[in-house]
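Quick one: structure below, then a few questions.
Apart from one protein chain that is not included, each protein chain of the complex appears where it belongs.
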Amino acid sequence: MKLKNPPVNSLSLEMLTELVINLEKLENDKAVRGLVLTSEYPGIFSAGLDLMEMCGRNPAHYAEYWKALQEFWLKLYQSSLVVVAAINGASPAGGCLMSLICDYRILADNPKYTIGLNETLLGIVAPFWFKDTMVNTIGHRASERALQLGLLFPPAEALQVGLVDQVVPEDKLQSTALSVMAQWLAIPDHARQLTKTMMRKPTVDHLVKQRDADIQNFVSFVSRDSIQKSLQMYLQKLRQKKS
Amino acid sequence: MKLKNPPVNSLSLEMLTELVINLEKLENDKAVRGLVLTSEYPGIFSAGLDLMEMCGRNPAHYAEYWKALQEFWLKLYQSSLVVVAAINGASPAGGCLMSLICDYRILADNPKYTIGLNETLLGIVAPFWFKDTMVNTIGHRASERALQLGLLFPPAEALQVGLVDQVVPEDKLQSTALSVMAQWLAIPDHARQLTKTMMRKPTVDHLVKQRDADIQNFVSFVSRDSIQKSLQMYLQKLRQKKS
Partner (left out) sequence: MKLKNPPVNSLSLEMLTELVINLEKLENDKAVRGLVLTSEYPGIFSAGLDLMEMCGRNPAHYAEYWKALQEFWLKLYQSSLVVVAAINGASPAGGCLMSLICDYRILADNPKYTIGLNETLLGIVAPFWFKDTMVNTIGHRASERALQLGLLFPPAEALQVGLVDQVVPEDKLQSTALSVMAQWLAIPDHARQLTKTMMRKPTVDHLVKQRDADIQNFVSFVSRDSIQKSLQMYLQKLRQKKS
């Protein structure tokens, strides 16, 4: 499955909805047992959440957007398929989150391809389920430091801290993803799926129990004047950078 | 204490019951403060659960077997003794579990001596308390991957991932176990035991609370036709290999 939302694969409301629909289709197709997630645009895996969905909209829109993001996380984190991330570009914030909920992460060895939950750099805070996903992957202490400092790790550091499982030359990324997939598909599906569920269910339950409160929390946070201002300043900087 | 159930130290119902009785005897003997667990048969530490106890029996037998396994885990994981595993052979599945609940693991450096919870390879699933024990030892991410893929780690990899604490040449295994034991016995028993309890109690409580449900779950899982078939196929393969 190739991520395709030009120019930077932002996780817009439309993109999230389509990803969930496509994922459900694939899961219902008995011929499909695994999925490689990669970007149509080498250089950027995904820029993460779409700030346009979080700026200058009304509370109902914010709530709808956040619910769609939760839905995407819930579906992909619990997918019955083997999901391998072939990360062929930068993956900050939501892009990193998307990688973390796959079963295996391979990062192309390019110093520009950094990965991390860098929300604090924008003056915002990763929600608790982003944090839970990161703690499951790299542990409590490394997460505490990475989340507070909004660290974006280049490949060698990402591998060392455990954010990715493997770093390979850029031209070996897709072939490596396919051989990793073959290894995972050699395991009986039923046993693998039950094991995956056992590992991830407590983290899933944590969000499911607090889903509405988490939406309310996001809506009231993002509606604040101070947050709107800092997001708009950030967007303006991005636009100036582009032009 | 030497594991002795020829030919491969399977954890049969009888073996589990004897292990618990011997452990209780040693704990009640005030002259005994520590225990080195090793195999009478270099080459195989323990092949793990005895598939003969899980094939072609009735539900009452399955329930009795599973309860004995839980009992063994509860006793050894909470033992007041210092328990050092001197792993002188392969230890898949239940053999790995037995190592994980000791206080310290030393593995003889032989590429054939692999260790891991490889249940998925047989089409079955490690129960949650096997998983909890593994997560306590090597963390969430490494467990997620190892359990889904049913990985069996050779010595160097087992050391790197943290499944064992030390890898030594085969002829140094027993002497190393004794010097490790001396280090642990230098600590006042009472303080060490309270600390061990503090570390392990939440994991123990997790099983204790769900003990009956876990038995029911095992009985209904293992009674399924599909599981019986795949276990019987596996047993047949083992027999052909032997002859």
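By letter and in written order, the chains are A and B; residue numbering begins at 1 in each of them.
Criterion: a residue touches a chain if its C-beta (ideal position, glycine included) is under 8 Å from a C-beta of that chain, and two chains touch if they have at least 3 such contacts.
The model shown is predicted, which means the values in this text are computed figures rather than measured ones.
Check A:Pro42, A:Gly123 or A:Pro154 against the missing chain and you find that the one touching it is A:Gly123. If you put the hidden chain back, the residue from A:Lys112, A:His140, A:Lys172 or A:Lys229 that touches it is A:His140. Checked against the full complex, the candidates A:Asn28, A:Gln148, A:Ser179 or A:Gln240 give a single residue touching the omitted chain, namely A:Gln148. Set against the missing chain, the residues B:Leu11, B:Leu35, B:Ile138 or B:Leu207 yield one that touches it, B:Ile138. The set of chain B residues touching the chain not shown comprises 103-104, 135-139, 162, 165, 183-184, 187-188, 190-192, 194-196, 198-200. Residues of chain A that touch the chain left out of the display are 119-126, 128, 131, 139-141, 143-145, 147-150, 230.
FYI, only the chains that are shown with their structure count from here on.
The two copies, chain A and chain B, are related by a rotation of 120°, based on C-alpha atoms and rounded to the nearest 5. With each centre defined as the average position of its C-alpha atoms, the distance from chain A to chain B rounds to 36 Å.
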